[in-house]
Each structure stands twice: as structure tokens, then as C-alpha cells.
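Structure, as C-alpha cells:
What follows is an incomplete set of chains from the complex, kept in their original frame.
Each chain gets a letter, A, B, C and D, in the order it is written, and its residues are counted from 1.
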Amino acid sequence: ACGSGDDAEGDDAVRKVKIAYDQASKPMSWIDENGKPTGYDVEVMKLVDELLPDYEFEFVGTTSDDLLIGVEQGKFQAGVKNAFWTEERTKKFLYPEEFLGLSSAGLVLRKEDENIKSLEDFASAGYSLAPIAANNAQYTVIEEYNNAHPDNPVKLQAGDSFTVDVVQWVNEGRVDGGVMIEGPFEKQVTAKDGPYHHLEEEVVYNEFDVIKTWPLFNREEKELAAAYDGAVKKLKEEKKLEELSEEFYGRNLFDVLDSVDR
Amino acid sequence: MIEKYFDPSYIWTAFSQLMPFLKVTFAVSGLSILFGTLLGLLLAAAKLGKSTAARKLADAYTTIMRCTPSIVLLFLVYYGVPFLAGQFGLNLHDVHTAVFVVITFTLQFAAIMSEVARSAILSVNRGQYEAAVSVGLSPLQAYRRIVFPQAVVVALPNFANGLIALLQEGALAYTIGLIDIVGKANLIVAANFNAHALEIFIALALIYWVLSILIEQFFSLLERWLGRGKRTIKTT
Amino acid sequence: MLEFKGVRKSFGPLQILKGVDVEIGKGDVVVILGPSGSGKTTLLRCLNFLERADAGTARLGSLEVDLNRATKKEVHAVRQKTAFVFQNYNLFNNKTALENVMEGLITGRKQPKETARKKAAAALDKVGLSDKYDAYPVQLSGGQQQRVGIARALALDPEVILFDEPTSALDPELVGEVLGVMRQIAADGTTMLVVTHEMQFAKDVASQVVFMDDGVIVEAGTPGQIFDRPAEERTKRFLRRVLPDEYNYSI
Amino acid sequence: MQQSLNIPFLIDTFFTALSGVPITLAVTAVAMLIAVPAGFLLALSRVNEVPVLREITKVYVSFVRGTPIIVQIFITYASVPLILTALFEKYGIQANVYELNPIWYAFIVFSFSTTAILSEVFRSALSTVDRGQLEAAWSVGLTGFQSFRRIIIPQALVSALPNLATATVNLIKATSLGYALSLQEITLKAKVAANAGYNYIEAYIDIFLVYLILCSVVEFAFKKYEQRAARFRVQHV
């Protein structure tokens, strides 16, 4: 992509835009074995790109930190990183009308703690939670829960995104529970060839919430966001997103869309 | 318990996945070390020179560069340089990320090198310089032929410290999406949903270990070769 | 040939040189005598800009320089015409004896390597070190190091050589030989300024003897004048303790 | 296209980041207290070519200095509890390794890695002191230990200090890797604060300021100390 000079040629030219994605957030977005971007978020954006003849998307893999700063500064026009919506973030970024996807968050627990179904239960039990990277959306979810339940908070710790292996930590007893997205849990434990399939009888996944995820746009990119809205609406109607959800998360999360409150 | 989570076969597959990215690590650190050393020597010259202004400037540079966390410096360069260039009508947004990484490492390595060089040069007895100029060498020649060769021996261990540390800064490059060997390890871990990260990191550690042994052997030879005629404090 | 005037130098509050003037003709050998700490080394160092004098001028042939304000180029020019034999030898630690002597020839004087090697070997041979070409300074005895230092200066074949106690570490046998070499190159027209405690050398070879004390020249003259008819009380006192009684017999 | 900074957040978070300083300093101080003597001993073993110790030192240095700290942290943090638990089970020891405060891992890893770095710093510094100094010390009846303490170390220190300063400053910055252990230090605190509103630029500015202040103070102290330690040297012209 070296067409840097032709931005000025006019509105009728195809506009190249950079879409950043979190390169290490499987299955939402990651770099596959061939070095190509993929994942639910990325694939949706690829479909969006196909529907927008005036735009050409260039996908740039990077980390959360760079993505956030880059989109804010305009280095990237938009970014996808399984981001949730919060009031505060609207000051920094432009959220479009249409959400991008759904994310199921749940607690990974030892079999004997199967009865813990919600964050309230978890907090009441006084259990310890595996650290979550500070820039991870899951961190926000727990933090918001804690803000809403100051008298019964979950013990929340920030940590590194790479060094915490939730299933292992829970199973070995290092922590009592961990937050996970359903997809990864499926692929690790439930799937026959999953690396932790032998632990299937020892750990459980209890979903506690399904949340909408959003692409983040640079504040100047109102037109791009509007174009995105149009395209995604169409994709939703065509049930394309449900297919992708099935493909990447092993489950059509749109089935429970009615019960999603944020 | 351990066998549940630990599967050595991951180490072997990780090797073959990681090795190709070693060249990125080499390219980035090689360039940074080259430029950083040159800039570092200039700074050291300024610190040892007569000009007070140059000395103050070099000192300030060192303080700021050494005290800035690499990640902050990286973001400053990555966002700041294109922004500044933009003010002059240059569009640098499509420049390869490796360039920014090399600039960042160069700036930082130069600061470290300038102190390595300064302390090494100061450790060479002044009589050596005096004897050199007295036989008609210019000050530059005196430094190049007599002082440097002796200072280099002193500098080598510290230079190796800096060099080896730089090789490991791949995690930093990863932050802005440049995938070197550390970055690749992170990607593999992510692709495994964080399972078996221990094996991947062990593979990474082994590669680095071999690398550092090779580097140390090389420096050891260099030190012995350059250290001819040196009398050190050996207590036995 | 070599002339310097009003050389002054202080280290902090300590005034070491209080205005020193010396004039030396081509091929002359001037010996500087004086007690320890009187400023002899400092004087030589100032002339070679190893120390920046606070004031003073020097003339070397047609080259006239201000010892305090000389430019880099002037400094280099002076050093190219002179050589220095250090009191503490200052051999290049990272070079062998032969390389020590060759360095100035190759890098300083831009001579071809082979010529340099031949000259260096010849200079080392002159001071009796034919078997130590490849020894590093740490492998040499005190006297051997000192001789390498002398060879290093001689090989340059400069217009002026500044010697700072060149025979202090040598046994009397060698002192005789080295002084012989010096005498010979003096005869060949090299100008020499020699700080030494060897009275014999001063008497035999010097065209002029300068007696320094406490940063000033107390007295200067031919060896005859200084040794036999010193004018100043300080000189007399120094010589009385210095000259062996035998000297008096031999007059 | 620059967005304006969120100034109130910037100020708040500055103090949040500042509150991580004690942890950072604790890790730095512990690592230094262990690494300075340990590194010095390792350096001595190499300078003196002590037969077996010297080989061990080489292997130690090549591994600890050669591999990324984050990897060491990870390997330690992932495998030590597993191994300990297995051992505890085998010998019936009643102890929960997971209750150990992770700062201990930081102490261990950073002490080890700094030791390796410093051993090379000291080795180079010791090589700048002429052997004659040691001989003179012996000749006036000092023991080996006394000679080092009174004569060799004060002289070696002069060339060690600039590189010690680099090592210390690098260590202070490297403690930010403690995030992998959920250590409540400067970087982690600032980034946690940033997450709510994605105020990453502000967070990085705060991180920058805190480290800049902290490291400048350390650097200044080293510089002054170096000047003091070098009193006996001639000034280079």
C-alpha cells in the first residue's frame, strides 16, 4: 500500500483506510499461521470492505495499546479489538450506530464450584479471580460490576495478557476462577483435539453475560462510520454475522440478542 | 500435576515456528547497534570534550533517553516523528514500522553506549595519550590507535550487556506490530489461547541462550585479543 | 633553534613555573639540573603542550607559538618536530616494544611499514634490546622499558628531543652506553633538552647547563661555569652535596 | 487531528502512578542489595579464573543475561509453583505455594538478572585497576580482602559507576515487567486507570513523567558520587 500521495486526487477515488486489529486476541482477531489477519472481528470488517466500493481497507495487526493510541491520533482510521461500549470512551472515540458482534463472557471454575452462576455468587464466595490484562474488555466488565456492587465486589487484579492461562490456573488451584470468552474455552477444553480436553471433567464454563462489541473509529471519521453502519446493517439482515459467530465462537450468540442489555 | 500442562512436543514445534523470525530480530538490533554505537561515540566525545555546551547537551540527552521507558520513547517516535514530518508536508504514515523501532533503539542505545565509552576512555591512563601525541600522532590518531584499543577492552563487557539487552527488546517492537522472535512467541501463545505458553517461552529462552553463548564466546575472544599486554588484578 | 620565554604555570594556587627563559642553538645539548619538585618535568611538558602553560612563548626554528593560546595546528606542528622521553616511560601498553617504536613513524610520520620496521629495529638495537622486539611493556624490566622509551624518541629523528631523566632506571653500564648514543645524535645535529641527575653527562656533553629551583632558573652557563665557578649560593649548595668529592680531586 | 488531552485524568493518574513508586523502589532496592555483592563475587571468580566457579559463572551469566526477563518471569512464575506443589504433595508438606505474594518472584528474578549484568560491569571495572596497586597493598601488609576494600574497589568504582547507573535505571524501568505478576507498580497502575476511558496517551505521559523524575534523581546521585569517587584522577584536558 504505497498510494500515499493520491489522497488529494478527489472524492471519486477509492479511499484507503487503515483498520487496526488486535493481533493476539484469538478468536476475535489474530494473525493466523500464514501471517494473515483473521478472527470474527476481522472477518466482519472484510465483509464490510466488500460492501464499500469507495473504501479499501488495509488491516494492520498490532497491540491494544497501539491500536487505541493509533485510532485516537488518526494513524488508523478504525480499530477492532473486541471493545465494549462505555460512556467515557465516547469522549475519545467515535462509536458507530451498529455494533459489530457479541461476546460471551463467563467464569471458568472447578467442577465442584459448578453452582456459581454469576459474579454475585463468585464475589459472595470470596473467591480469587485470575488477573486480567488491564486493556482487556473483560477487565471493564468486572470493574463495572464492582462499581455497581460496592458492597460485594469481585477481587479484581490486573495482569498480563500472555502469561495467564486461565484453565490451567483454575485447575491447579492457583486461583478459584477466571473470566473467559466462550470461544477459547470451547477450543481448549470442549473440542476433542483441544490442548486441555483431558480436563473436561474438571473445569466448567458458566456464562454470566453476553455483551455487544464495537469497532472504534477516529473522531473525524464520521463518514466512514456511517458507511460502516450501512454495510453492517445489511450483513446482519443477511445473517452473515450469525454465520461468523458460529464459525469463530462455535455458537450463534445472536440467538440470545434479546437478553443482551449492553 | 506437571504432565497435565506440560507437553515437550510444543517446544520442538515452537522452534521451527520461531526461527524464521530471528532474522527480524537481527536486522532490527543490528542496525540499532550500528547507529547507536556511532551516535554514542559522538556523545562520549562531547562529554569528554572542552565545550561546556556540548557536554551539557550530551548529559541531558543521556539523562532523558536513559530515563524514558522504552515503550514511551517508542510511542513518541512512532507518533511524534510522522507528526513533525507532517508539519513539513511529508507523509510518513506508510513508512515501515521497523524504521521507527530502529530509531527508538538507536536513540536509547546511544545513551547507554555514551556512558560505556566515557567510562572506558577515562580508565585509560592519560600517559598513553600523552605518549601518542608526543610521537607526532594527532589527537584523533592518538585516540584511534592508542587510547581506543585499550578502552575497548574495558568497554566490551558493558557493551555486551547493552547489546544482549537490545536483542531482547523484541517485545517492544511487538507493541507496534513488528513481529520479531519475541513477538512471534507471543502470537503462538495467543493462537493457543494461552495454553502451553511455558513450552513456547522455554523454546524462546533456549534460542536466546544459544545466541548469548555465541555472542559471549565472540566477545571473550575479542577481549583476549585486544587485551594483549594488559596486566589485571589477579589475586592468584 | 629552540627558544622559550616567560613560561609560567600554576596548578591551582601552586605556582610551579614562575617565568622561565631558555635559548638553545641547533645541535646544542642543554642539561637542566635541579632538585626534585623544582618544575623540570612541568617545563618540558609545557613545551610539548602536554600541559597548557599559563603564559609564555616558544620558537622552534621558524615556528613561533604562544604556549597558552596555540591552535591545534600549531600544537601538532610542534609535536611533529619534537620527541619526548617520559620520566615514567609511558610505553603503549597494547603494543610490543617494536610496535611502540614504529607507531610514531607509521602513523605520525606516514612512513611505509617496512622502512619503519627497519628504523625501529635499529633504534632498539642501539639501546641493547635486540632480543625484546616482541615483548609487551609488562614483560619488560624497568630499565628495558626506559630504553624502549628512548628508542621510540630516537627513531623519530626529530629536530628536538626532550628527555626527562632518561637514564634513571639504568645500571651505570647502560647509562654509559645510552649517553654515548645521545652524544652521537647530538653531534649529528639534533637539539636536546635533557633533565638529568647524571652530572657526568652534564659535564661531558652539555653545551649549556641550566640550574632550576622552585620554578625559576637560578643560573645558566657552560658546564665549566656552573660546575667550577657557580655564582649563586643555591647552586653552590646543590653542587656541594651532589658532586662526589672525587670530582674535586680530579680537577 | 490531535485530540486534546484529558487534563483532569492526566493529573489524577499521575498520582495513581506515583503510588506505584514504593513497589518499584522495593523491587529495585532488594535486587540491588543482592546483586551488588553477588555480582561482585561472580566478577572476582572470573577475574581470578577460579576453576569451577568461573565456568558456572559463565553459564549463569549467559543464561540470565541472555534471555528476556519477561520470559524468566514467566518461566519462574509458571513452573516454580507446579514443581513446589508436586514436591509438597510428595513429602506431605501442608503449604499453599499460591498464597505467596508474587513480589517474591520479582525479587528473585530481578536479583538474578541484575547480578548477571553487574558481574560484567564489575569485571570490566576491575580490569581498569593496575595490578601494581594490589601488589603495593599486599606489600604494606594488607590482606586480599583489605586490599580490595581500601584500594582496589575505590579505584574500580570510578569506572563502574556510570555503568552501575545505567543498570540501576534499567532495573527501575524493567520493574514494569512486574505487570506479568500483577505487581502494583507504576506502569500497571497507570494502565489500569487508563482502561476505563481508554486514556492511553495520558497514561503514558504519566508513566513517562514518573520514571523521568525517579530515574533522574537516581542518575544525579550517581553522577555526584562519581565526581566524588574520581577526585584522585587527573582532569582530562
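Simple rule for what comes next: a contact is a pair of C-beta atoms (placed from the backbone, for glycine too) under 8 Å apart; a residue touches a chain by one contact, two chains touch by 3 or more.
Since this is a predicted model, take the numbers as computed values, not measurements.
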Number of copies per protein chain type, counted over the whole file: A x1, B x1, C x2, D x1
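What we mean here is this: only the chains that are shown with their structure count from here on.
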Starting at chain A, fewest touch steps before arriving at chain B: 1
Reference chain B; chain at largest CA-centroid distance: C
Highest C-beta pair count, chain pair: B-D
By mean Cα position, the chain sitting nearest the middle: B
Rounded Å distance between chain B and chain C, as computed from the means of their C-alpha atoms: 47
Chain B and chain D, separation of their C-alpha mean positions in angstrom: 17
Centroid distance [mean C-alpha coordinates] between chain C and chain A, Å: 82
Shared interface positions of chain B, touching two or more other chains: 1, 5, 71, 75, 197, 230-231
Overlap residues in chain A, where contacts from two or more other chains coincide: 65, 69, 73, 162-163, 165, 172
Chains that touch, pairwise: A-B, A-D, B-C, B-D
Chain B to chain A touching residues, read off their complex: 1, 4-5, 7, 71, 75, 78-79, 82, 91, 93-94, 174-177, 179, 186-187, 189-197
Chain B-touching residues of chain C, taken from the complex the two chains share: 48-50, 72, 76, 79-80, 82-84, 86, 88, 90-96, 103-104, 107-109, 136-138, 152-153, 156, 158
Of all residues in chain D, those that touch chain A in their complex: 1-3, 6, 73-74, 77-78, 81-82, 85, 98, 179-182, 188, 191-192, 194-201, 204
